[in-house]
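Just one protein chain is left out here, and the rest sit where they should.
A, B and C are the chain letters, set down in written order, and residue numbers restart from 1 in every chain.
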Amino acid sequence: MTRVNNFSIEVATVNGSGSQTANNVLMRAIFQMGVPVSGKNFFPSNISGMPTWFQIRLSHRGYAARKPETDLMVCMNPESAAEDIARLPPGALCIYDESLKLGNCRQDITAFGVPFQELATACCPEMKFQRLVKNMVYVGVLVRLLGIEMSEATLALARLLKGKAEALNHAAMDAGYQWALANLPDQEELRVQREPRSGARLLIDGNTACALGALFAGVTVVGWYPITPSTGLIEGLAEYAASHRLDPETAGPTVAILQMEDELASAGMVVGAGWAGARSMTATSGPGLSLMTEFIGLAYYAEVPGVFVDVQRVGPSTGLPTRSSQSDIKLCAKAGHGDTLHINLYPATMEECFRFTYDAFDLAERFQTPVFLVSDLDLAMQSWITNPFEYPEGNLDRGKVLDEEALKKIQAWGRYRDVDGDGIPYRTLPGTPGGKGAYLTRGSGHNAQAVYTENPAEYTEVLLRIQRKILSAASVLPQPIHLECGGKRGVLAYGSSDPAVMEALDILREHHGTRLDYLRVRALPFSETIGGFLRSMEVVYVVEQNRDGQMAALLKEFFPKEAPRLRSVLHFDSTPITAQTIVDQILSQEM
Amino acid sequence: MTRVNNFSIEVATVNGSGSQTANNVLMRAIFQMGVPVSGKNFFPSNISGMPTWFQIRLSHRGYAARKPETDLMVCMNPESAAEDIARLPPGALCIYDESLKLGNCRQDITAFGVPFQELATACCPEMKFQRLVKNMVYVGVLVRLLGIEMSEATLALARLLKGKAEALNHAAMDAGYQWALANLPDQEELRVQREPRSGARLLIDGNTACALGALFAGVTVVGWYPITPSTGLIEGLAEYAASHRLDPETAGPTVAILQMEDELASAGMVVGAGWAGARSMTATSGPGLSLMTEFIGLAYYAEVPGVFVDVQRVGPSTGLPTRSSQSDIKLCAKAGHGDTLHINLYPATMEECFRFTYDAFDLAERFQTPVFLVSDLDLAMQSWITNPFEYPEGNLDRGKVLDEEALKKIQAWGRYRDVDGDGIPYRTLPGTPGGKGAYLTRGSGHNAQAVYTENPAEYTEVLLRIQRKILSAASVLPQPIHLECGGKRGVLAYGSSDPAVMEALDILREHHGTRLDYLRVRALPFSETIGGFLRSMEVVYVVEQNRDGQMAALLKEFFPKEAPRLRSVLHFDSTPITAQTIVDQILSQEM
Amino acid sequence: MSTSPTTNKLGLSLQDYTGGKSTLCVGCGHEGITLQIIHAAFELGLEPHQVAKLSGIGCSSKTPAYFLRSAWGFNSIHGRAAAVCTGVALANRSMKNLLVSGDGDSMSIGLNHFTHLIRRNVPVVYIIEDNGVYALTKGQFSATADQGSALRWGQVNELPPVDPCTLAMELGCGFVARSFSGNPKQLKTLIKAAFAHPGTAVLDVISPCVTWNNHETSTRSYQSAKQREIPLQELGFIPPFHTEPVEIPAGESREVTFPDGSRITFRTLHEDYDPSNRIEAWRIVHESREKGELLTGLLYCHPDKPTLHDFVKTTQTPLTALPQSTLKPGPEVLLRIMEELA
Partner (left out) sequence: MSTSPTTNKLGLSLQDYTGGKSTLCVGCGHEGITLQIIHAAFELGLEPHQVAKLSGIGCSSKTPAYFLRSAWGFNSIHGRAAAVCTGVALANRSMKNLLVSGDGDSMSIGLNHFTHLIRRNVPVVYIIEDNGVYALTKGQFSATADQGSALRWGQVNELPPVDPCTLAMELGCGFVARSFSGNPKQLKTLIKAAFAHPGTAVLDVISPCVTWNNHETSTRSYQSAKQREIPLQELGFIPPFHTEPVEIPAGESREVTFPDGSRITFRTLHEDYDPSNRIEAWRIVHESREKGELLTGLLYCHPDKPTLHDFVKTTQTPLTALPQSTLKPGPEVLLRIMEELA
């Protein structure tokens, strides 16, 4: 039976070998044919010479979660070839570098050797480029083999490369195509077919989406320190800012991006800039976040806005820097010694990466507190199809800031006074003229007037107000999304587990007759809607990608009455969770 | 009605004025008379000139919690005098510096002016000492006023001071005594009376008790950075080590104590030393612990032993550095990004401060992990009566370490292999001869052989084993202490809340007819006994000294079935919790 | 000071530059520095609201509460005021940044940030109130304690000190000075000049801690500093506006001009000392310290180096003053970007 637009391709190669362009051309060509597609790059934590895998999933139903089985393998890496072949399901297709001599290693798959070196040499006389264009040869082979439209592949290539590089690579692609035409039998197992596009769609990664969110939110000061997988966010922001955030008068940049000496400094400069009135942010990952702990506590207690993006990788410690997890949930929720609770946003889609980052700046200034955008490597560095982002209309919400005019009208101002009864005090910005509004910010005990205090009642007043303030954010944060089916059992998930959950729900319904409600949590502190959902269910499976059930722990803390009915579905082996994992774990717990 | 050995004295003075010796003499004199006594020093976070209060509570029933009402006030500080007087309960006694002219400010108390300056001048011709000896004058006055035995006061003084200082101070004390004899009326409200001592008792603070625990546990490497309220622990250790931990051969110190450049370095050197085979430790407080977060995660994942003492103060951020709380519970439990859970010990008594610190070293080496001794300022810096510590018999438990001999006998060794099925691997120490056993420790992904890996299964194997290892510690950690009364309602508490809980239970029983069970938690991961207790109760009040119910959150996480029945009793205004607070909060929740 | 007018060019009085009541010990060296900050700011006629006071944690770091009450201040966390300052500088380049730190705060826990602040030449007057101890935590040695100096209870420091001034010179700092809280005139002049410096100005001010480190066996006591001090220059400062009497040292005098037109004038008291020659200056300061001397004055000055704002190309308009119309690109920009990605 032919599988049309519903299978997966994997390219096993060596990092640093330049396969990225080839893989992108391949994926984009399919994408341009209107086929829902998603790409995942499994790359090592080193710079070159180690095995790396790129998986492209085609799914006419739009499933974008990781698919564990590979239907078509491209074997380019001698080191991993044996294992790569071994894990193919029976009936799979494989093309491999002829020199690997893999022809007979499995009888239950169809494998074709391709003379990559020969083809590359023929179309590219310059030795030093041969290694690179070899990759484009397999694209050509696949174009032919799968029925991808060559015109789309050509277009995709033209988007990525120009001039001589384009020509060379095109020749290589064509060589692959021609060779396949001449040497490979037709196959009817796997086909790519044009689909009618449902509206405009685009391919993007989460880091870029977050960068755009910051760009449109008017970020002005960025302190950062390189760390995988967050580096791309800042580098993307810098690139976009260079064309889209220039001062109309001077053409100078309107965002100051500074690589700091470490993450402590990054956090510190974010806090300093936020205090001074900038929209400030940093992006980091687990180890960096650990180092920011003290500054985050200061920002919380001194009530200084700042946006902290945590692109989660696999911990603990250095862990697997190039793999994904959801294991900083606890740290993002409560970083700091003493009593702390932070506003966290959990995007699950590219649109949310964009919009939540945008919102994070408003929330940080509105609630005068650090706000965490909790991303992960899977969202941030993989390729996702999305609808174009909606423009965030309206004014930037700069929160309660008293300027010179406002100060003039006010009799007695106190930095930490709860004037409006909403727990949110008014702040002033350094440099405001008029001789009023100056105060000294401190992380030590202070009263409503921002004056140093060791008085228990004054200390408590501030701490309780901050608690109220943060908890009150729940009602304006992105509300959970409820996919109802009217049953008494449900799934709760967040972030990058979403695609796998969506697929799992279909499998459960279609293959197991199990219908489950689904609630996707999008922010901390938790909305009351979550409580309502939990109360209405007999059992709720909390799906997350960490060992300890970190989100489940937060839910148990804030909804203790519902705690007995929570069950964890956990996946934490460093790969993105799959639908089948969820299905299996749920079925095994359904008695 | 005369109150005998059941009232409280408070000295309100200025810090840096040298009242500490006087207060100690006063407290010790009472203690030496066999009267259960406890002392709390409320000092500011500065060096001199700010108000400071010393409270001595006498309690024939042995209650050692903070008592909010003061029955006898000594007013020495002009700055705070008005407030100090204002908060006295009707009927209280007060002696004050005559120059303050407080005589008529309250009709419902008995206040005596004392010519401190005059008396000090008379007995101490040297101007520069007068300010200091003035304090001893009030001791003399109180000795007379309360019927404290002068011989005990003299003895107490002799323990603390020698030579000229002793003589001078003795003269001052005597001057106060004589003046009171001549000028003050007898009073029968408050009396100190000798009590038969029930066995040997001593006065100590928790920092010293912890220091002794480390001393006897054979600590060899200490990295630290000054921070209130943990500094005294290290300084105490250094002092005791200088006499009791000398190498018998060379008379050199057998513990290396090094003040590092910051807490990151302290943690790092603890990890380095622990890895190399030393018994290593650090002591810090909230801000320092925040900074250690990354290293703690490394130690957890790379399985390196080390003892971390956190002497909690009031957070978040710098907070109130000289005040007490229990608000680092969450941080000590889970410091680090990624999935982590640490062994935590919660001492509540001086004996536990000693013994748990001792045990912490065994546990750290046995489980090859950082172990947290979770103390707080109230335990650490206040004066507590205790029974003498029992000598910790037996050998130091150095855990599973393979030496040269052992390595010879073993075929294949792997640093992270679970040979015994208990989740605890064998380690080797750098420098072990024989050419076997070397390995490279890393915080990045590693397999059972300690070899770098990015393989999901290998990564997961290690992470799951660590989880098992840590959870398995629950059974050998100090078990909870259950005070049964057979009811269906209970209190759960830990650490320095214990004295207040004990007193509250009595009040509830005696005055409100409410009998509650009491479970005192002493360690994390939680013992199954705690689960059993929670299951057996209809309601459990979790008493803690933080805003967010941090221990309750952990209980809800680990005992979700019991979560609905937990209710929080919280106190976090920076003062140690009182029995009455607990009583009131419990009664208000009992419907 | 007797000749100073009672109001400055802004019409403000000295009182307007004071702050809250100090909680430091009577006689603390830090108080002397606070006083000279007040005087310098008054005489310079700084707009208080345009000064950002930044500090870490320590007795020294508390002092921003005790001067310039009408300035904003941020008493942050231990050792990291430099990072906070960098954020403030970028956010609002119109602020005058004044960072007050301790030797513990800057030379151990905060040393990395100190170093990189200098490297980026962040505009700030960076004062280290240097008492050789961690005073607020009760007197442990800090990294600037001299070898051989003793604590009151006898313990002797054997570790070599980190010298903030030679370190700053090594790192290429464009303004390096040392002073002594017991030398108010020099100190005030140096603070004024530091405010004129466009980049990072490091002032290491020997500031005895009377509670923990002022005894005979300490080299950081008033007495020791007084005895060992060798002022390098007689200093004067001429602000760009010339409205107040100028103290110009008598005798042959040299000067350095700052970009804002103000000048520091000095008559050299130490043969050959040339504060514009970094390498020679470094050598003399090192050699002199090895002899147990305490050189004070302007150690090195080179005002014409690119600053943070040159590196980052910060807009002239403070980033905090940019309107939303500049900060938030319009829908057409998003549309274009979306199309590029389609």
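Note that a contact is a pair of C-beta atoms (placed from the backbone, for glycine too) under 8 Å apart; a residue touches a chain by one contact, two chains touch by 3 or more.
Predicted, not measured: the structure shown is a model, and the values here were computed from it.
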Neighbouring shown chains of the undisplayed chain, as defined at the top: A, B, C
Residue among B:Pro125, B:Pro433 or B:Gly513 that touches the chain left out of view: B:Pro433
Among B:Pro185, B:Pro248 or B:Gly421, the residue in touch with the chain that has been omitted: B:Pro248
Residue, one of A:Tyr96, A:Tyr138 or A:Tyr225, that touches the chain absent here: A:Tyr225
Hidden partner chain, touching residue among C:Thr18, C:Thr115 or C:Thr317: C:Thr115
Chain not shown: contacting residue from B:Leu102, B:Ala273 or B:Leu289: B:Ala273
Chain not shown, touching residues in chain C: 108-112, 115-116, 119-120, 143, 158-160, 162, 166-167, 170-172, 279, 282-283, 286-287, 306, 310-311
Touching residues (missing chain, whole complex) on chain A: 16, 44-50, 225-228, 231, 259, 261-263, 287, 317-318
Residue numbers in chain B that touch the chain omitted from display: 200-204, 208, 212, 215-218, 220-221, 223, 240, 244-245, 247-250, 252-258, 260-262, 264-280, 294-295, 298, 388-389, 391, 395-396, 428-435, 438-444, 451-452
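Everything that follows uses one rule, which is that only the chains that are shown with their structure count from here on.
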Topology of the chain contact graph, where touching chains are joined (line, ring, star, complete, other): complete
More contacts between chains, B-C or A-C: A-C
Distance from the mean Cα position of chain C to that of chain A, given in whole angstrom: 43
Inter-centroid spacing, chain C versus chain B (mean Cα positions, whole Å): 40
Sites on chain C at which at least two other chains make contact: 77
Per-residue multi-chain contacts in chain B, two or more chains: 44-45, 287, 317-318
